[in-house]
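Every protein chain but one is kept in place in this view of the complex.
Moving on, here comes subunit A:
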Amino acid sequence: MRRFSAFAIAREALRNHEGWGRTWARRPPGKRYDVIIVGAGGHGLATAYYLGKNHGITNVAILEKGWLGGGNTGRNTTIIRSNYLQDPSAAIYEKARSLYEGLSQELNYNIMFSPRGVIMLAQTHHEVRGYKRTAHANSLQGVTTEWIGPQRVKQLCPIMNIEGPRYPVLGGLWQARGGTARHDAVAWGYARACTDMGMDIIQKCEVTGIAQSGGKVTGVQTTQGDIACGKLGLVTAGHSGVLAQMAGFRLPLESVALQALVSEPIKPCMDVVVMANTVHGYMSQSDKGEMVIGGGTDGYNNYTQRGSFQHIEETLRALVETFPMISRLKMLRQWGGIVDVTGDRSPILSKTPVDGLFVNCGWGTGGFKAIPGSGWGMAELMAKGHSPLTAAFGMERFREGRFIDESVAAGVAH
């Protein structure tokens, strides 16, 4: 792998940029790997990367049905935060956020991490109490957040109308170290580092069956032939239920559509991320100047990556009240992704009834922020059979009633 540096840029400038090479290698699949990861999105690639980096397992293939980072990794609104209520969530999201801080240097690939700060608005008295509780919980968990009043909110984000009338801003939960990153670059950076460790990334390779022998996973059938493996990790977000069915078990998940949209680019007007969960909308401004807007999910099962129009209308209606200046903006693009939502709105990183088969799914509407922490924990789980980061996220928690209830804390969009 050719390292990126000021010297490399100067060298390539003198020879017409012909020496950069491919970011990741494209090779045909081999016959057998120690570990196969299904799904080359952020979580799958991060899992592979930390398997190699932390545990020395580099005979790894990452299989991808479509193209690398083309699922939810390329469809989210790039928000990074770790202000969760429950201890296991705060631990894994804070691990992820702290890894994001050094990720550009570690991967030698600019992921454009921008710790610009995230405000979660409180617009009802119930939310005020909820976020104060989260701020207290976060200080016990070692996550730096603070409760701020409406004037400070206005100071941080002057384009906001805090007067209401319907939902006045009563304050907010402020995480100064939260922010955004370039979502595609996260996938590309991990992919480049995986290739550098000798791993195979195989795109346009759909898994059609999971081979088992005596209750143990032995390989996968794919559209590019059969591939044997020692361990198998399913990291396929919205399609986790489909792969679990191939393996012969069910997951406590449902796949629904979540949409996002961006406006035409405008001059810089907002240098923080604002989330308004009562009215169901969140917004930040990208480096290109587009306002990046997200809202709530549809309520019914869907695999089409298209959502219902009324949710876009709801989101924009809510945001126009809080940000009157966006009322004349034109929206440029809108898209949808399929998110896998669990009953307690927390992910599943777990062993399964099939020996050697692991799942990393259920990130629902908030997976991007967790990519490095999720990969770190999943790699440890797959390599050692146990990880302190993922111990609470086993799929048996639903049967045993040990929920990690973030549906109250994170509520809707997150």
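Heads up, the rule we're going with is that a contact is a pair of C-beta atoms (placed from the backbone, for glycine too) under 8 Å apart; a residue touches a chain by one contact, two chains touch by 3 or more; residues count from 1.
One rule holds in what follows: contacts and distances are computed from a predicted model.
Participant: Look at the options "ABC transporter substrate-binding protein", "Sarcosine oxidase subunit delta", "ATPase" or "V-type ATP synthase subunit K" and return the one that UniProt uses as the protein name of the missing chain.
Facilitator: "Sarcosine oxidase subunit delta"
Participant: Among the options A:254, A:290 or A:380, which residue touches the chain absent from this view?
Facilitator: A:254
Participant: So one chain is hidden, and I want to know which residue out of A:18, A:163 or A:400 touches that hidden chain in the complete assembly.
Facilitator: Touching the chain that is not displayed is residue A:400.
Participant: What is the set of subunit A residues that contact the non-displayed chain in the whole complex?
Facilitator: Counting over the whole complex, subunit A touches the hidden chain at residues 239, 241-242, 245, 250-255, 298-304, 306, 308-310, 340, 343, 398-400.
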